[in-house]
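We show some of the complex, not the whole, and keep each chain where it was.
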Amino acid sequence: MVFGPRGGGYDHAITVFSPDGSLYQVSYAAEAVKKGSTALGVKCKDGIVLAVDKSLPSNLVESESFEKIFQIDDHMATASSGIIADARVLVDRARVQAQVHKLTYDEEISVMALTKSIGDLKQMHTQYGGLRPFGVSLIVAGVDSEGAQIFVTEPSGAFLEWKATAIGSGKPQAMDLFEREYEPTKSMEETILLSLNVLRKSMDSEMTSSNIEVVVITTEGGQFNRLTPEEVESFIKQLPEDDEEEGEEGEEEEE
Amino acid sequence: MVFGPRGGGYDHAITVFSPDGSLYQVSYAAEAVKKGSTALGVKCKDGIVLAVDKSLPSNLVESESFEKIFQIDDHMATASSGIIADARVLVDRARVQAQVHKLTYDEEISVMALTKSIGDLKQMHTQYGGLRPFGVSLIVAGVDSEGAQIFVTEPSGAFLEWKATAIGSGKPQAMDLFEREYEPTKSMEETILLSLNVLRKSMDSEMTSSNIEVVVITTEGGQFNRLTPEEVESFIKQLPEDDEEEGEEGEEEEE
Amino acid sequence: MVFGPRGGGYDHAITVFSPDGSLYQVSYAAEAVKKGSTALGVKCKDGIVLAVDKSLPSNLVESESFEKIFQIDDHMATASSGIIADARVLVDRARVQAQVHKLTYDEEISVMALTKSIGDLKQMHTQYGGLRPFGVSLIVAGVDSEGAQIFVTEPSGAFLEWKATAIGSGKPQAMDLFEREYEPTKSMEETILLSLNVLRKSMDSEMTSSNIEVVVITTEGGQFNRLTPEEVESFIKQLPEDDEEEGEEGEEEEE
Amino acid sequence: MVFGPRGGGYDHAITVFSPDGSLYQVSYAAEAVKKGSTALGVKCKDGIVLAVDKSLPSNLVESESFEKIFQIDDHMATASSGIIADARVLVDRARVQAQVHKLTYDEEISVMALTKSIGDLKQMHTQYGGLRPFGVSLIVAGVDSEGAQIFVTEPSGAFLEWKATAIGSGKPQAMDLFEREYEPTKSMEETILLSLNVLRKSMDSEMTSSNIEVVVITTEGGQFNRLTPEEVESFIKQLPEDDEEEGEEGEEEEE
């Protein structure tokens, strides 16, 4: 084969290192995530806020049935960015994992343990022949005996715990804003407003109650609640005017 | 290998990401769908209408025996566009899935669950070596305890729920018309007329009772009914004159 | 590898789509069929006529033992065009399939069901690595509770039911004639004459009782009968003079 | 890879069709047969004559032990041309097949059935990855309830029944002579003389009792008899003077 300058051929076989020690296929899978829709996860005083951009290709799509925040268990949820069918496979495995853990040990799986099992499956897909990496990042959020926790697992299988985080195409702007405005002591309502404000900057079309999705998990009781379109609408109305032009900048930033 | 400019070699191995995070093989499979015959699925007040273009290569084909809308179960059906032999494999699996569900849980499988199992099989064919993606999109339509529902599963395994949708070569014109004329409160008869009108725009030859196929599923009772050639004929007669020239465009598209 | 302009490399690996959504290997297998000897299947008032060109490489071949129309069951037969050894494998599987069905359900397999099982095996050979498509088309003809039926399965696994059909190198001329002269109400004898007339146009050498093969299946009783050389001879004698030059045209037509 | 003009790369992978529908590997295996030593099979009034050129690389080879006509069963034998080690594998399988049939059904396997099982094994080697075709053609000759029969199986797995046939490098000249001089009513002795005369034309060195091998199978009783060197010698002496120069012509002919 004759290839262009990039990768020099090392990037076609997933089980191959390049001379500088890189696994190109894993980086390319990360590109699929960078092109994905934006998803946010933020911790606050009372729990966790997850918010995603679920802009639809047509107004004929049944938006109610279309969810991009998946409930894993009573106390855990995940938001994805990247290849949606890949996300579904991972979410299914995570749900089974959570069920199996509950049946085997008679206690809920911890957020960390669930995240790790997702990461392990992803890593395996970067090391064995005949498989491609998963082209999706997942925000795994939940409440367990350690309190509220938010993790991000990358296509490589690596994961980190975050106070506030974003994945997808809007990540650079979102992280920029979070680093300046995030405060862990904010209330759930304040944090929802912060999240929607951040999410709005990364959206191509106007934010409405049908093209975003918001889920909160309360630390107290660990309850998963998907906000109704009406609730989302009322929060959108409270948002300040969007007169900032920051959204245009920061696009060269790399993950 | 020396390739042309397209894909740069990343598009030959299905388990490989390109530098921009694309899975070319999945996109190419989607092209097979874009060249397929047009199929429509539309929800209405009383149920669902499925209509497909089944133009035949010769008048010597037994058109009665040739179906492009497959019944999955009493309350579900699917219409396909793309590689017909691939569609058959998926339809067979779907029928088995529906049967197994009924025997195991003593209740009918939900439309969503069936769609998901099709999507999962498709996703698997994009991630494992030694397999190619399915070159077909399916409209999965049915009635269950959630009411009437219409899903489209793509070669990637992704799926969305729709109010009214189209797949195949006539999709762009069809969606254009649906977005302008679709109303969920129309009756079954009105919706059949809308569907035939839309389908007619995407057909190369004159619409007759033998080169289209129409199936309706009623919300009440969830009954699957394939319209007889006589019923189809009578609806065709009620169509307005086709004086628009939109149908003439896009004729370079191939099945 | 460096390839010529055709296919651009997408045509070497059977499980790979080209950018325009084609599966080249399947198309190339279809080319093997286009180069095969001509075979016809025609329905008539009383049943089905199958006729094939079995021109032999030498007069030293024992033509009696050489059959190109295979009996599957009492009521079913198949004629092939393409790679003969591939056809034999499919015929063997079909026979086993028919036997298994009879033993399991205590009734004869339907023509459609048998055709479908052949089509499924062919489709599988286009989707899984380590296999090549079958380079053969089969006319599957038979009589069951639905009456007389004729199907053609292609290398892709797709199949259609026909009133009258042809496969192999003589297909373009044959279909042309059938479309003009076929009438479903003709008697068995008239249909045999039509078939031989059509077949004669596609043959390189003069038609004799030893270089063609004719099988009829009667709707009444579903009996398979291979015509004796004497019977074939008498039909050939009844054919009109072959003064038409149509055979030379139509060769650019594609399937 | 960069290849010469031939095959354009389609000829390296056995499970791949070329754009014109050819399977090059199968054709190339047939070339191995065309380079093989000549072998003949001829039917006559009383049975079958098999004759092969077994010219040896040195006079130090024990010619008595070196056989190129293999006995399969009491009533069947096979002569090969092409890769000798491939032939042995097929002959072994044929012997086992014949044994198994006898034990299972308490009757001898028919010549046709045995030929078919060899053809099926050969076909399988042209369709599945990780295998190469058998580079050998076999003349399968025998006597069963259908009388004396001679088949030739090719590397593709295809087979035909013959009155008189030849394989190997001398095939073009041999077939030419057979087509002119073969008569089914000749006696065994006349047919042996015809066969040796034909075989002599294709040999590089002078024909002697140690560089050819002759086997006859009598229809009456189906007895396999390998001629002794003395018997062969006496037939050679009866041959006419070899003054014809035909052997030089006809070499461009293809199988």
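So that you can tell them apart, the chains are marked A, B, C and D in the order they are listed, and the count of residues begins at 1 in each.
Note that a contact is a pair of C-beta atoms (placed from the backbone, for glycine too) under 8 Å apart; a residue touches a chain by one contact, two chains touch by 3 or more.
These numbers were taken from a predicted model, which means no experiment stands behind them.
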Size of the entire homomeric complex in copies, 4 being in place: 7
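The working rule: only the chains that are shown with their structure count from here on.
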Distance from the mean Cα position of subunit B to that of subunit A, given in whole angstrom: 31
For subunit A paired with subunit C, centre-to-centre distance based on mean C-alpha positions, whole Å: 55
Contacts with 2+ other chains: residues of subunit B: 1-3, 13-14, 129-130
Topology of the chain contact graph, where touching chains are joined (line, ring, star, complete, other): line
Every chain pair meeting the contact rule: A-B, B-C, C-D
Contact footprint of subunit D on subunit C as seen in their complex: 1-4, 6-7, 11-14, 24-25, 28-35, 56-62, 65-66, 83-86, 88-89, 92, 125, 129-135
Partner subunit B, residues of subunit C touching it in the complex: 1-3, 8-10, 13-23, 112, 116, 119-120, 122-124, 126-130, 149, 156-158, 160-165, 175, 178-179, 182
